[in-house]
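Only one protein chain is missing from this complex, and each of the others stays in its spot.
Should a chain be cited, it is by its letter among A, B and C, assigned in written order, with residues numbered from 1 in that chain.
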């Protein structure tokens, strides 16, 4: 389906080269004054053409809000929005009408739906994360009013990884470089790698780390909507994500239980944990500590080199791409990760309000 | 919430030491002859006391079906079922009434709900995966009739990992050893490690790999219910899971796009891929290749050694555990992973039936 | 599906002559002390054999709670429950295996599912309202703690109707007669009619009126889950209901707008309405006035006289019924109406908690 969330809920629509990407945000609490300029500024972090290491497609991604806000304040009714697709040079894609690009969704969409909008990937394009970003930007503002911050950053590009965990960095500086890595020195290496990869007509993957601070104990659900599972699903739904881990993640596998249980401490009646291998969530519910997770992004299959493929009728062919693609999707994915995360958090905040009478 | 799935849907209930664990399975197609003995045999793969490396609690986990099956055949109405809790030595847990066990959900449940059933973790116990197993066992039978197989196995315990990917092993032999690893030699090392860890009163983590074969192209949904995201959520909801990756997963991060795109091949009008870095899913929808993923299980925090903790009123205390816990949850988690996977697949098969008129 | 409600949610299962009727109640707020005896007493108002004008089947309808309640108090986790089917003389129904009873669901279930459990109507039996009653009885207790009362009563049997609206009667006396009509005199006429109809081997319909008091302004949702629409759906889902109207209902059709708009009055800052043609709901949301509605129950098609029908293979046949059926379902439907209503109200109370931050 095209909806996500139970109470704070986004239903999206739109194809890469259709008229518009848009959506409906339900469950926005009434009475919140929204900063529309801040939402637009957030969108600018995702839009193409923002730096020398992203695609040079020029899309302004101007959000038009159509409902749910009255005299600057949310009314509690759904917020409808659209972002027009302006720079859609659909003719660029005519060659793809009869070809399945490898490791894209061209073939699977056709297998499922019988035909497809071949222009720029249609609905499978990463451009549809625009809707996630709008709904997430609203959620981020509301969370901020509650003292909750969500900060994602690039922790690895190809083999170049940050040496420390998030506690070693100042996460407010993430946007100071094009890669969105909190260590300037490492960021330079990452940027150089991305440029090198691009010059070879290739692409490279990376890892995004996300840190959530300020969530009190008690958010989340047991069993089938555990908070980390909802976060995992939201992140795995982002284009190019192949893996998700939270807390100690895969690295915990080689540890002994005695090394990684988080000992409780009580200070003035307030219970915290001495360590945080759990990643702020135990049994699907927050414990008040920082929540952190990592997402693996694959190197995208859109390359500036001839690639082998087949036509829709099964003949072998060779695909040549134009030059307007990201050699690494990670820097532009940072706001998408934050947005997807914020939606899950606000939804669970709302759900948690129904726990007691 | 306590439900999972849109069409093939399980709603579960039950606490570890309450009267029973149970659930309602909706969306079971009508007219299917079920093999009840096979379901019970599947449950036996999860139950405690099944081998020398699991907890010695003796629970028979007998499933009682209460509805939805008439003269051996599903009627299309919901299947209600219960599994009584028999060996619940609740007095064992009286000491835990006023203590928060570290890295368990005792504290977070109390923070959320105000109080908790302290006996054996209550609803946060891994015992509630019984409901997943029942609904999954039904789904597995139905999928099997459609030619779809789901096979999970232990691919790593602590630092001991299988050297090859799933294609190197005969996955039908998984149950031939207690660890559920398809390589007998490696299984012996794993089992030895688990026993060593237990003798030290400690615990160890591991990785489960799961392989799905026989799914045709076209199952799955775009955008917010991508098949791999639904799988990821289902797996992350299993107790002790800290990470999920599919296809090339985290390892793909260091690759170049040119190394990992899956070239299509057409043989007699049938389109396949030469490699399978994608893990059988592109854009959230299956492409007909094998689906495979990995799940990271943490070392559980229930240890046979004194551990530091706090009481519910914040005083420091020391917890001593009895001896009836799994030093490694991975072997018993294998059927749970298969069950959770099967539910997602059958749900998406059903959803896919509504794609065309 | 077999679920109802978004937050306060029941998922039910069970057939008339299967092992048990049961369900799972989710969204029960934590920390509520439940009166189990009161729930059982509520069930007794629905059960067969309770008076001389109902079926003489003898079912105790003992509810067994399996989870979600710890030391008498709700834990916030789902409440699973079952009611065993004891007096199921299934052999009584063997004759119906190959016959479609007219105006029952025998034919439609077979058309949909391919086969059916023919014993006592299977899942289409009114016996499955047991699950509604359990979940509703819990909701009623919680609503009562909030000052909300839900009272249904018999306002018409066949042509015999109460002459006044609900404000003329003492609704606390409803259970003082077998018909559940608040006017003793009229109740006698109704009871006499039901006995007469039964002696003729026939059945008769009736109307249930339901009154909800104590709901503050602001519960409900706009557009697609209007409170009265959710109430209407809940009531129409009850077996034998053919119509629902609230406020002025069908009678309002012949009125002029100037006669029926509810003029507001403000007394000490508190806004009320002088009249209540709206039935306590405006635009799908409560205004603080009494909510009231009416439901039409058809005369059931189970008759103590030979009736014409067809076999499952299409041959004409004649059906003879045994004597254990209700000549009028209305008296036993009263608690079902109250239960269904209470579930909708509690669900909307919970949903309303997410309107503001």
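Assume a residue touches a chain if its C-beta (ideal position, glycine included) is under 8 Å from a C-beta of that chain, and two chains touch if they have at least 3 such contacts.
Quick caveat, the model's predicted, so the values are computed rather than measured.
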Options C:285, C:333 or C:346, residue touching the unrepresented chain: C:285
Selected residue (touches chain absent from view) among C:41, C:111, C:146 or C:168: C:111
Chain not shown: contacting residue from B:52, B:86, B:199 or B:355: B:355
Omitted-chain contact residue, chosen from C:97, C:164 or C:255: C:255
For chain A, the residues touching the chain missing from this view: 1-3, 9, 11-15, 18-24, 26-27, 30-31, 64-68, 70, 73, 75-80, 82, 112-117, 122-123
For chain C, residues in touch with the removed chain: 1-4, 6, 10, 12, 100, 102-105, 107-109, 111-114, 123-124, 128, 156, 158-159, 197, 202-207, 216-226, 228-230, 232-234, 236-237, 242-250, 252-266, 269-271, 273, 277-279, 281-288, 296-303, 305, 307-310, 314-316, 352, 355-356
Residues from chain B at the interface with the omitted partner, ascending: 6-7, 27, 29-32, 76-77, 142, 145-146, 222, 350-351, 353-357
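The criterion applied here is as follows: only the chains that are shown with their structure count from here on.
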Distance between chain centroids, defined by C-alpha means - chain A, chain B (Å): 26
Chain B-chain C separation of Cα centroids, rounded to whole Å: 39
Chain centre separation in whole Å, for chain C relative to chain A (CA means): 46
Where chain A touches two or more other chains, by residue: 6, 222, 355-356
